[in-house]
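In this view, the complex is presented without one of its protein chains, the others remaining in place.
Chains here go by letter, A, B and C, matching the order in which they are written, and residues are numbered from 1 within each.
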Amino acid sequence: MVSISISVQDTAFDAGAMLNDFSNENSQVGAVISFTGLVRDTPDNDLDRMVIEHYPGMTERALQTIADEAAQRWDLAAVLVIHRFGDLHVGEQIMMVATASRHRTAGFEAAEFLMDYLKSRAPFWKKEFTKSGAEWVDAKDADEAALGRWSAD
Amino acid sequence: MVSISISVQDTAFDAGAMLNDFSNENSQVGAVISFTGLVRDTPDNDLDRMVIEHYPGMTERALQTIADEAAQRWDLAAVLVIHRFGDLHVGEQIMMVATASRHRTAGFEAAEFLMDYLKSRAPFWKKEFTKSGAEWVDAKDADEAALGRWSAD
Amino acid sequence: MMNVLYFAWVRERIGVPKETVETQAETVADLVEELRGREERYAAAFADLSALRVAIDQELSEFDSPLKGAREVAFFPPMTGG
Partner (left out) sequence: MMNVLYFAWVRERIGVPKETVETQAETVADLVEELRGREERYAAAFADLSALRVAIDQELSEFDSPLKGAREVAFFPPMTGG
């Protein structure tokens, strides 16, 4: 049984504390991998804040579906997904994905898979507020393209 | 300039605190990836302790070489490597690798590269002490084979 | 009666996050045609369907997907989470 934990929240979280809890809960396996996404400043260093909008209901379903799929494809002990919405500032943690597995290759692949699908299939939208105005972040072709590698196998 | 931090130590470390420090120091980039290796129990659940031996001097050089190589091959902001030696118990953290990068793909690849090389090229040896005696852990063919994928490109 | 939801810049262009629509549209594309005909703000939001995504009852769908039985349809730009 793979333990799957998903949280969609507007409050900040402590990635380090989450990593330690996740490791402690999964000490029967050897490999823990985490990805943390941070709010990055604009090239002009003028990001005032980022606002993340999401689709309540669909978001949780999409994340659950993605995590279930990862749990089915790889030999994992646990999956953790945390994603914030609302107001965020430079350097803050936007989201975190973690996997616990017996073997590191499965954990790395599953974490990349989770990130690739989360980027393009979970209903979140980022808007950046800078001195020069507010702009919705454009989706990157590379993110959509990244899904391709998971459909071949 | 890539920031490279390497620590070979006999004391325990707090992976969560290290992850948070590492993220805070690299908040100009968006992606932080960490790998934590934990002491896993034996299939018989009788691991008393693990002892890790290393080759002082060569260990630090080997880790530095591996980190430098990763920094050269991928667009990274920072690399962190921590590895313990001495006595460890079930569930304790053996080691940690982290990367900070602008793009997640570079960070994931670099973290996997660091792990693959660290496993087979850094002079650490694990010995497991159980009720039935003490055994040096055998190197896995899969670990040596994992290096192959990095030499093609 | 169908709930229609809008997110991100689609929501901003149309001016509401959600509305209830009386429709006999058989597919998402039919519904889009109806909405486009309503007012300029809808025409603007739905000008380029390749820049839009649609979910039916919270599942990603296609513009030619049938709407039969659907209670909730959502329109939004490609996702940018993570």
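Just so we're on the same page, a contact is a pair of C-beta atoms (placed from the backbone, for glycine too) under 8 Å apart; a residue touches a chain by one contact, two chains touch by 3 or more.
These figures come from a predicted structure and were not determined experimentally.
For the chain that is not shown, the touched chains among those present are B, taking the whole complex.
From the options B:Arg49, B:His103 or B:Lys126, the residue with contact to the chain not on display is B:Lys126.
From the options B:Ile52, B:Ala77 or B:Ala98, the residue with contact to the unseen chain in the full assembly is B:Ile52. Against the chain not shown here, chain B presents residues 37, 52-55, 57-58, 61-62, 83, 94-95, 115, 118-127, 136-139, 143-144.
Methods note: only the chains that are shown with their structure count from here on.
Taken together, the touching pairs link the chains end to end in a line with two free ends.
In this assembly, the C-alpha centroid of chain A lies 23 Å from the C-alpha centroid of chain B. Centre-to-centre spacing of chain B and chain C amounts to 48 Å, using the average Cα coordinate of each chain. Chain contacts: chain A has residues 37, 115 touching two or more partner chains.
For chain C, residues touching at least two other chains, in rising order: 82.
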